[in-house]
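Next up is a structure, given as structure tokens.
Only one protein chain is missing; all other protein chains are in place.
Going in written order, the chains are labelled A, B and C, and every chain counts its residues from 1.
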Amino acid sequence: MLVILPILASIFLLILTSRLNPVARAKFDAPVRMAALLLSLGMFTLATLMFLGQIGGVDWNNITFNTFEFQESYVWIEQLGITWTVGVDGLSFPMVWLTTLLLPIAIVATWNEKSGATYFPLMLMLGGALIGVFVALDMFMFYVFWELTLIPMFFMILKWGGKDRKYASQKFFIYTFTASVIMLLGLLTMYFLMDTQTFNMQDMIVQAKGENANGVWLGLEVQKVLFIMLMLGFLVKLPAAPFHTWLPDAHVQAPTGGSMMLAGVMLKMGAYGMFRLPISLFPHALQEFQFIIMMIGLVSLVWGAIVCLGQTNLKKMVAYSSVSHMGVILLGIASMQPLGWAAALFMMFAHGIISPMLFAVCGAFKHHYHSMEIGAMRGMARHSPWLATSMMFGWMASLGLPLLAGFVAELMLMVAYWYEYGWWIIFPGLVLAITAAYYLWSMQRTIFEGGEETQPPKSLHGEPVPDIDNPEKLAMLLLAAFTILFGIMPWIFLDMMDMWTRSAMQFLGLGGD
Amino acid sequence: MAGGIIEYAIFIVLLPMLIFPVILFLGHIFNGNQTWVKSAKEGGLVALPIMVASFILSMLVIVEFIGNNLGEHHIGTWLSFGWIESGSTIEANAFNVGIYIDHVTVMLLFVASFLCMLINIFSIGYMNTDPVNDNRNHRFYAEFVLFCSGMLGMVLADSFLWLFIFWELMGLCSYLLIGFYYHKPSAAYAAKKAFLTTRVGDVFLVIGLVILWNLFGSLDYAVVFDSANIAKVDPGQLQIALGMMFIGAVGKSAQFPLHVWLPDAMEGPTPVSALIHAATMVNAGLYLVARMFPLFGAESMHGELVDLAFIIATIGGITAVMAAAIAFVQDDLKKVLAYSTMSQLAYIFTGLGAALWLANSYDWQEAYIDGKKNYDHVIVVVAFGAALFHLFNHAMAKGMLFMASGSVIHEMHHAHHDLHHHHDDHGDDHGDDHHDDHHDDHHDDFDPQSMSNMGGLASKMPITATAMLVGSASIMGLPLIGGFWSKEGIIANAWRVALEDPRFFLPASCVLIGAAMTGFYMSRMWLKTFAGKPKSEVAENVHEHTPWIPIPLVTLTFVTLSSVILAGMMFTKWVATPESEYVFFGKMGMIEGLIYEFEHVFVNPDMFFFVLTYIAIFIGAVVGPGLAMALYGGALSDGEKAKPWMQPIINLSSRVNKKRGFDNSAWANSGLSNALKERLYFDKWYDAAMLKLVAGFANVSAAFDRKVVDGTIKTIESTSQKLSTQIRRLTTGSARDYIMMAALGVLVIYLLLGVMI
Amino acid sequence: MIDPAWVSVLSAILFTIGLWGAFTRKNAIIVLMCLELILNAANLQFVAAAIQHGDASGWVYAIFAIAIAASEVAIGLAIFLAMYGQHETISLDDVNLLKN
Partner (left out) sequence: MAAIGGMSAEDLKLLAPELTVFVGLLLIMIVPNLGNGTFRIPGTSIRLPWFLGGTRYKFVSSPRLPGLLAVLTMAVALFQVVAYLINSNGLDGDVVSSNSGIEIFKINMFSRIFEAIFFAALLLAAIASLDRLPIGPQKSDDIDVLFNNRRQADFYILMLTSALGMSVVALAQDMFVLFVGLELASFSTYVLVAFHKETRAGSEGGAKYFIVGSVASAVGLYGLSMLYLWAGSLQFEVLAVKWADDGGSALSMMALGFVLVGFAFKISAVPFHFAAPDAYSGANSPVAGVLATASKAMGMLGLMRVLLIVTIPEASGGSAIWIGLLGVLAAITMTWGNIAALGSENPKRMLAYSSVAHAGYMLAALTAIGAWNWGLAEDAEGAMDVVVAALLFHMFVLVFFKLGAFLVLGVLEMEGGASRLSSLAGLGKREPLLAVGMFLFMISLAGVPPMAGFLSKLLVIMGIVEVATGTGSLSSIGDAHWVWWLALLMVLNSAISMFYYLRISVVMYFHEPEEGREGPLASGKSIRVAIALCAIGTVAFGLVGGELVEICRDAAQSLR
């Protein structure tokens, strides 16, 4: 329902409007935008009601590993055993909810985007595809939605992007596509190596568990190869060093709404996929690669942060900070503790709320000052207090200030990480400081300074300096509110994540003795 | 679990936190509205009742505690999570939230809530006439209340985790408030520096907490301080954990080598300097170390943690001397106070270090052994108590000093403004146009904070001068005033440890020398500001006018002076005693209390300590001020007369200056002096390291990322493009070649088939 | 009667000459002739094989192949004519507008 509706609607809207000539299409911008907003709000309401138990009456905090709620299954392509199977659990539901939350916010934040009649349907399609990835329980369906997310994003970058959008959109597409086809081959190989061949993830996991009980399923060597192939797809999506270079380009060029969705949810697909497939299926391989995953995570974390420090482009800096934060997720996985996993899951969620705010700020910055350079605009606090406040808030949330969403994840991670790796913790610790350094450095040159009489940047050509407009304010306020909400009351979703990780650990026979 | 008032203790924290957005949004809505500016003082009067309420609530809690000994109040579980694999000691799997009240909490709770309230009053006087921020002061009050909430929360927290959470909240507010004058590059720089430097410490604090969690399975005080739990913990690991946490404290309390941010932090408005960078936030580090006391004092840790205690004391000793030395040459009133703060905090660290050493080495747990008084117990209690008492005294005195300095600066500024106003022809005082012109005034060379522009203010600002005098005396440890009661205890205990552990000679000597240095620079500051003749036109026209500023000054003057009462109430012993039977208004009366104090500090049975104590008093109260008088003393202008309690001091200084005055230009031009003026080059080196090393490395990394990591991909792409051109070149266009290729293909096919067979 | 093997050898020689000529000669007509050589090599082989196996279908194949060859030549000449009309050459090397 949540999946198919936005996609169909977007296709409908796209077809409806594409028949018109450009002038007439421009008239449709407002109604289409409104329709998109209403639809996305409807989705959000639905997801929230599901969460509150108004629909379905689910006890979210007691969903164990590999059991799913709202499960539905229809035959899709019978001949290949492909089904349309959806369901949510403690792993996927927070992401689904997050997607439905971000969708209206992103729409609001980019309320005045040009060519809205095309833009907003694309946004809806993106949202639908993302939800599809998260709820899919059929491997084929998963992959279809996985790739489907690329298409609207590709167009969003291509049509609404910055100067180098051509290069960035292609790079984005090809990079992630390459990784995912390798993943696909891994999936298919696994499919044929199973005793009972099925595309249903749930059955696959059960089967893997059953087989693992009598030794290592498929044999360790094969598990390792398949694990690598699957992980490769997800690592690129995440992205982890050294596969991260598509991200800054994509982000810098993407329009604000695209960036918000990209950073907020699309990156999480990588982490989500890791948990859903390779980790759930190949616990032995995970154990084998534990240290390597940790090192990849660490390199992403440290490298991303250091590179941030050397950036002069605001959005690029934020993009690299995403790389850095995604490293945390890998560290969480590698900690092999339910706490570390829960930290990774919560990091996904928290970063999903915080980073859209960062990109909304960057977008507003670009929108209003026509420049992305740090230092082009100083003394924002004087003439654009709203933007300055939002920026300050977002930056602070991102650098892990307590009582904001990011902190909880970082804290839990550090605990689990120390337990497993001891003094390696120096590096994440170092990154905490570096993160603060680059954020503060950028704030010093944007929010602060500027002298008593602020010089508007040259890129404004002497126009008056505007503060952010009302839709942007609304979007920022909402994001900030949720950041605080989940900073103070992380248990809202943490409990179900925790239940999931704990039962997963038990189910997979990891960590527990 | 005690009920009653503690149930409401959470509101001490929540009230300011909830008022924060209110002020922010009200301010945003009513920005520029005259009612808002004049009547509500741009939020100052909104914040005040809240702070008062918070203070009253705090007092209720304190009184209740003193009466009933409340203990802790568990509010609930914040986070719970799975933890399958567990070490021997880990059982818990949650982060809890709650209120924890003991002697130390109560002491600091009073300090925090009391000063927050007073400084709120002070700010109303100070900020609302602050011309730089017309109609923007609501931002100040909003951040101010948020800070108060952070501070109070940190004090009341029942676990190291929540201590850290509020600690960071304070850091944020400190950052925001230092950068209050955001348009000044120096303020922006200072704000960044403050946050970053403390962040470095915080990183270690987090690591320390994480290690601690892994040792105890919880960060709750109740669990961590339980001696049964402590007994299960590996001392080496514990020492590392506590050491890491101590680095956090070093950052927050501006100790060597993370001290560089504090002087720059004076870029913030003066109330901020008073509250955050003198009285409360910088005490957080001390509080954290004081919180470690039960761990050091536990029997199972006996003798295991002395190295850490030594490190704490040494860091303190080094900072004490270093900061005091730098304070010698500072010309900026607030900078002198900043270094003084640093130095005094260092004293407390040394005191805590010594106390922790003692607690860790002595068998002190029982007050009575076989019915006989356990002197080890007494020593430890006095040592710990002295450090905490000094914390209290210093907070009060320094808060007051900063407010007094604020008063001076404020009036200097006004006087300067008035003077210039006469020269200019601007009629409208409030318009925005004027606002801009106003800034031009600031661009001239006049610096209202420079002591070279002051002098002779004792008669013009009597309240301020008095407060400053009392505060200085308290810091210097003049007999019977404020710090006197605590400082000697610190010095004595440092030496006590030094006699047993030779390593302690370093910090012990440092604090002893520091006493003399304190006397010198505090006197220098007071004399340069208030004694002698005015050194600038502006200084001649200064007078006090707003009523809001004197209120806190007078109040604090009395509090400082009343230390003697606290001493009489055996504050030292009470605050340091973990057992509950020592209640505040003890069995003994006031005089007995004082006797107790004397008995344990001033009339030491050991001859060494006896002499030492009086040497310390002597150099602190006589040598240091004497030198200062000789250099900077002087009578007021003719016809000016200070209040009777200050006039003798001015006269004395004038006489000393005439008689014993000497030329110190040789010293003033020496390399050491220059080095001190450059703050011993720490800032320079740190900045250089940041710019050259870190930034350089970061730029290289960014380039590497672009050229090599991304470049690899691009090379693959361009190579394949080239390859594509090469391959397509084979399609020559000539059908002959195509046929030839096909013929070659036939050969290849046979070759391959041949291989297969 | 000649050993059928010799016929095969002959046809192999014809085939080789044809193929060799096809990519060494520039003139399109000569290439066409070489093509005929290859086809004839096949025909020869068909017939020889038919005799060897005593199977009539080989003859049929050969006759069909001759027909095919004839139409091939017809089409080829037509196309070359068109090519000549446009390029004014029938040298295969010189007709290389389309390449890469």
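Here is the rule we use: a contact is a pair of C-beta atoms (placed from the backbone, for glycine too) under 8 Å apart; a residue touches a chain by one contact, two chains touch by 3 or more.
Just so it is clear, the structure is predicted and the values come from calculations on it, not from any experiment.
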Neighbouring shown chains of the undisplayed chain, as defined at the top: A, B, C
Option from A:W111, A:F177 or A:F507 whose C-beta touches the chain left out: A:F177
Hidden partner chain, touching residue among B:S452, B:N674 or B:S724: B:S724
Positions on chain C contacted by the hidden chain, ascending: 8, 11, 15, 18-19, 22, 28, 31-32, 35, 38-39, 41-46, 48-50, 52-53, 55, 57-58, 61, 64-65, 68, 71-72, 75-76, 78-80, 82-83, 85-87, 92, 95-100
Footprint left on chain B by the chain that the document does not show: 717, 720-721, 723-725, 727-728, 730-731, 733, 735, 737-739, 741-742, 744-746, 748-750, 752-753, 755-757
Positions on chain A contacted by the hidden chain, ascending: 18-19, 22, 76-80, 82, 140, 143-144, 146-148, 150-151, 154-155, 158-159, 165-166, 169-170, 173-174, 177-178, 181-182, 184-185, 188-189, 191-195, 218-219, 221-222, 225-226
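Keep this in mind: only the chains that are shown with their structure count from here on.
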For chain B paired with chain C, centre-to-centre distance based on mean C-alpha positions, whole Å: 98
Geometric centre distance via CA averages, chain B-chain A, whole Å: 39
For chain A paired with chain C, centre-to-centre distance based on mean C-alpha positions, whole Å: 64
Sites on chain B at which at least two other chains make contact: none
Multi-chain contact sites of chain A, meaning residues that touch two or more partners: none
Touching residues on chain C, where the partner in the complex is chain B: 19, 22-26, 31, 92-93, 95-100
Chain A residues touching chain B - in the complex, by the definition given at the top: 171, 175, 241-242, 244-245, 303, 306-311, 337-339, 342, 379, 381-382, 385, 392, 396, 401-403, 407-408, 411-412, 414-415, 417-419, 425-426, 429-430, 432-433, 436-437, 440-441, 443-444, 447-454, 490-491, 494-495, 498-499, 501-502, 505-506, 511-513
Residues on chain B engaged by chain C in the complex (per definition of touch): 725, 728-729, 731-737, 739-740, 743
